[in-house]
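Excluded from the complex is one protein chain; the other protein chains are retained at their positions.
Up next is chain A:
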Amino acid sequence: MQSAFQKRGASTVIFLTLLVAFTLLVTVLSEGMGIGVISTSFVKTLGKTLCLALVAISMDLVWGYAGILSLGHFAFFGLGGYMIGMWLMYERTREIVVSSLADAPIPPTAQEVSDAIANQIFGVVGSADFPLIWVFADSLLAQLMLVVLVPGVLAGVFGWLAFRSRVAGVYLSILTQAMTLALSLYLFQNDNGLRGNNGLSGLQNLPGLAEVSQALVSVWFLWGAALALGLGYLLAVWVVSGKFGSVLRGIRDDEARVRFLGYPVETYKLVLFTGTACMAGIAGALYYPQAGIINPAEMAPIASIYLAVWVAIGGRGRLYGAVIGAAFVSLVSSWFTGGQAPNVPLGVYTIKWVDWWLVVLGLSFVLVTLFAPKGIGGLFDLLERRTAPDRHGADLGPDQGALREKEASE
């Protein structure tokens, strides 16, 4: 185990150094604590990108290392956001309500305060009572635990059901996608107690910190996200370096063989699936206070597929690949769709990137899948001159295990 950990040591040290350097650089350049070269909204974008990198690492663990293409990890990410959002929204509304009732001639009863908060929060969906799921919303500690517990329990139950009946491969992908769709459809309903398609809003206002400027808060969140990413990366490196990681790769490459060797494949998968779901929940809990709003559209199945796209473009099966993919694709996407990219006039037709970016992304994704399965991370292999042995040549048979021309001739 020690040696395996050391093998990844170099890339880990480089990654953590870069992360620290990046965080310090952004802090120095920020409006909140530095010279103000980078706007607060861009600091937030960078902080959000770090959170996306964290959820991409969790996706890489399940998919890149264990071969489970989960199309539900962004739903876990959103659930984490909802859990922290409930506390933020409750506490913030309570502050407003209490300060507005402070001038009342008669001090308000606890019931009156609670009714006023409920009215503020749920008036938009035509309700004035707290649903049952908000029972812990007044406690930060409880909601922080729920950030981990809710995605964890959902993933645990789902994974236990799915893995024990040996649902694997594309079937599992479709099933996770269905789960994500069901969850987002559920959240879209107005009577679910989470404000339906309005979602939770005003999350950027931290309770009790009303006088602290957003510029400062954005830097704090950047640090928080960087810390979480660093710890998550270390945890992921530790997980994949040990025996556990070897078994995971074994499952990815030949599940039946690992099972015949006596490993409880289902347990391994379940632990990994649940653990990464918790990790995604934490990433979401850090992301949405920076975004300020969360609504069910964020958790639609397409978001989870994009997560897979990031990891694939960055390079599966290597942790820094996931980080690179998430950061690169999400930043480039927001650059193109934000209208900042210059239009390309072709004489008869002007290419507006807002319209055409998705076409380019989709096609480049096809190209990456076809021609560069290692993604951007594969470039580092080229730098290290570490290439796979060349088994290629014409297929001798259509099956996966068929010998290639070159091997047969040896």
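Throughout what follows, contacts are C-beta pairs under 8 Å (C-beta built on N, C-alpha and C of every residue); 3 or more make two chains touch, one makes a residue touch a chain; residues count from 1.
Here is the rule we go by: contacts and distances are computed from a predicted model.
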Item to check | Identity of the absent chain, which is to be given by its UniProt protein name, from "GntR family transcriptional regulator", "Spermidine/putrescine transport system permease protein", "Probable sugar-binding periplasmic protein" or "Amino acid/amide ABC transporter membrane protein 1, HAAT family" | outcome: "Amino acid/amide ABC transporter membrane protein 1, HAAT family"
Item to check | Residue among A:Val125, A:Leu235 or A:Ile305 that touches the chain left out of view | outcome: A:Ile305
Checklist entry - Among the options A:Phe158, A:Tyr268 or A:Tyr320, which residue touches the chain absent from this view? => result A:Phe158
Checklist outcome for this item: By the document's definition of touch, the residue of A:Pro105, A:Gly126 or A:Pro342 touching the omitted chain is A:Pro105
Checklist outcome for this item: The one of A:Gly169, A:Pro264 or A:Gly339 in touch with the missing chain is A:Gly169
Checklist entry - Which residues does chain A use to touch the chain missing from this display? => result 67, 69, 104-111, 158, 161-162, 164-171, 173-175, 177-179, 181-182, 185-186, 188-189, 191, 301-302, 305, 308-309, 312, 355-359, 361-366, 369-370, 373, 397-400, 402
